[in-house]
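Before I ask anything, let me first share the structure, which is written out below as structure tokens.
Note that one protein chain is taken out, while the other chains of the complex remain in position.
A and B label the chains in the order they appear, each numbered from 1.
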Amino acid sequence: MKKTITLAHGSGGKLAHKLIHDVFMNYFENDILLKQTDSAILPGIEGMQLAMTTDAYVVQPIFFPGGDIGKLAVCGTINDLAVAGAEPLYLTASFVLEEGLHIEDLIRVVQSMSAEAHKAGVKIVAGDTKVVNHGQCDKLYITTTGLGTLKPEFAPISTGDEIKSGDAILINGPVANHGMAIVSSREGLTVNGSIQSDCASLNDFIQSILEAGIHVKFMRDATRGGLATILAETAQATGLGIEINEDHIPITEPTLGLCELLGFDPLYVANEGKIIMIVPEAEKEKALLLMQNHPDGSQASIIGEITTDHPGAVVLNTAIGGQTVLGMLSGEQLPRIC
Amino acid sequence: MDIYTPFQIKQLTQQTVDKIHALSAKPITLMEVCGGHTMAIQKAGIPSLLPPHIKLISGPGCPVCVTDLEYIDRAITYARLPHIIIATFGDLMRVPGSNETLYDVKAEGADIRVVYSALEALRLARDYPLKKVIFLAIGFETTAPGTAVAIREAQLMNMDNLMVLSAHKLMPPAMEAILQEGIPIHGYLAPGHVCTITGADIFQFIPQQYHLPVVVSGFESLDILQSILLLVYQIEKGQSRLEIQYKRVVSDAGNKKAQGILNDVFEPQACWWRGLGILPKSGLKIKHAYKSFDARERLPMEIPPTQENEACICGEILKGLKTPPDCPLYKTICHPDHPIGACMVSSEGACQAHYRYNQSSCNHESQT
Partner (left out) sequence: MCLSVPAKVISISGLHAKVSVRGTLIEISLQLLDDIQPGDYVLVHAGFALEKIAPERAAETLKLIDDMEAQD
């Protein structure tokens, strides 16, 4: 096989077929994909609703501490379905490849996707490949679609219609690791790998909470914009108030250190393996215990609650006992000296 | 490093807040002149802990906020020249010039790189010998020595492709300008990191000539609260002294080595402060011996006259005369996604800090 991607790999001819066969079919191997039909034909499931999502992944660098663009694509898509209470089953993956991309790097990304999909119990059943001229994309971009099934009783989870005052807000672990892992590898600033992306598929974690009978009212993954942004969005959407305790928001020391150095607010930094879960007050301790007993929630914490005070706004009780309001992030955070 | 355990911090913080409440009787206004203080105060929710008769206002201590339009317009003009790399601190990317920002120009394809240190600009110049690297040097006395180091290194290495566009400024002239405005301020929290370099004595003129107390403050919540307590004490007793709260890094005379390096490369000159106008000996210009690194010398381009939005009252906000809600543009057309004036651009500008953290004892209005 050639060492780098060329325009010929995208042209549909022999080279393209070889790439599809040797890389994508080889690593994404499953019964549906191997049929190589133009559309994947999927078994129907009675009594279930369908949940569907789509995403594009353009992260730079494509390999970062704790993950890569492929793992991110699989986890991100799975999590979008899982936080709606759905069980992710199938993914599609389309690739836009830059002419000159090392095929070795592509294989590494595809292997990573395969491993993650396998671990999460989902199948990658359809895909596409295009090649663009050198300089027209940054190494590779991945677009995904995810499909899952949703038990009708979990339908309210995605809208949060049942959220009410007194409900508790939990998070499954420390914030800001993903965003700061990317920043640290981009800037070339840090010289140790002390900050790793938290990129992870949380479907198993979420299912375990749902199956234990916790009446989950709402979930969101705290990706771009960070924890504070999704809380602000939730407060706005529900018209209720949110109160959060700074002391209870988990963060690891090295991540906090880098945030302080560059002037980033960790509450606004992206995560890729963190969700907020809103549950009835009476169930919060049980939910916390269940989370902490799962590998993806060992540092889970109850961070706050829904309130009728300050409708539509998120208030943070600061570590020193003061209060401040958290708005949404506008624009990306950049390293600053001031 | 943690000087205190989290428990000790909580205890000391509570004690300090209690002491402020016990001691403070007179309604007073305290000014902090450092964007870092503005941010720290808002983030920690300090106004919500103080008695309501203590008012905290922000002065012109955000170097981004006081950078004039001409500087941004010039940087943008340079960015559009061929074979140029602009190296800038992230703070400057979204500052509006007359028409656009560096962010906008980057989107057009200009080579603009966010750096964390002047030494990174030096590295870029070394790595791209066929390009000219222009470093946008903003910041006060804290940051200027670093720029000076980079320039001296470049000279040692005989580099001819690094240029610096200096917007470095000095704090005392700005403080003097505020004092001369006669705004009713009862005490100052002085910038702790500027004083780390310069020494606290640069602010001795304030108690001596203006009979107002000054406390050089650190940036942790406890530091700021201790500084407020020390100011309240002086004010209640009718005293006016210069005190250092931030003793663990600030001395009377400062870092002499850093001062020496700064003075080797830079000399004070008059410069334009957004909101304050021209202040004598308030900016740092690159000295003649290093003029080959001065972007203004190497690229003496005419920049079209600048245009400020007439309704923008950033100047009065920077002087502490008005607060963000007083501005007709605040939250109407001026907000963090679309800043008109510099006070909204910088995350530590008074307007953005107010918008994000909602200053007035957390009145819980809905964020839109």
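Operating definition for what follows: a residue touches a chain if its C-beta (ideal position, glycine included) is under 8 Å from a C-beta of that chain, and two chains touch if they have at least 3 such contacts.
Everything numeric here is computed off the predicted structure, so don't read it as measured data.
One chain is not displayed; in the complete assembly it touches the shown chains A, B.
Touching the missing chain, out of B:229, B:279 or B:313, is residue B:229.
Within the whole complex, the absent chain has one touching residue among B:139, B:173 or B:324, and that is B:139. Within the whole complex, the absent chain has one touching residue among B:13, B:88, B:101 or B:196, and that is B:196. Listed residues B:84, B:119 or B:321: the one in touch with the omitted chain is B:119. The hidden chain makes contact, of the residues B:54, B:112, B:261 or B:334, with B:261. Where chain B meets the chain that is not shown, the touching residues are 1, 3-4, 12, 16, 19, 34-36, 61-63, 89, 116-120, 139-140, 142-143, 145-146, 149, 191, 193-194, 196-197, 219, 226, 229-230, 233, 243, 245-249, 255, 257-258, 261, 348. Although one chain is not shown, part of chain A still touches it, namely residues 184, 189-192, 194-195, 252-258, 260-261, 263, 336-338.
Just so we're on the same page, only the chains that are shown with their structure count from here on.
Centre-to-centre spacing of chain A and chain B amounts to 36 Å, using the average Cα coordinate of each chain. Of all the residues in chain B, the ones that touch chain A in their complex are 6, 9-10, 13-14, 17, 35-36, 42-49, 62-64, 89-91, 93-94, 114-116, 138-139, 143, 221-222, 225, 335-337, 346-348, 355-358, 362, 364-367.
Listed in rising order, the residues of chain A touching chain B in the complex are 187, 189, 232, 236, 241, 262-263, 265, 309-328, 330-331, 334-338.
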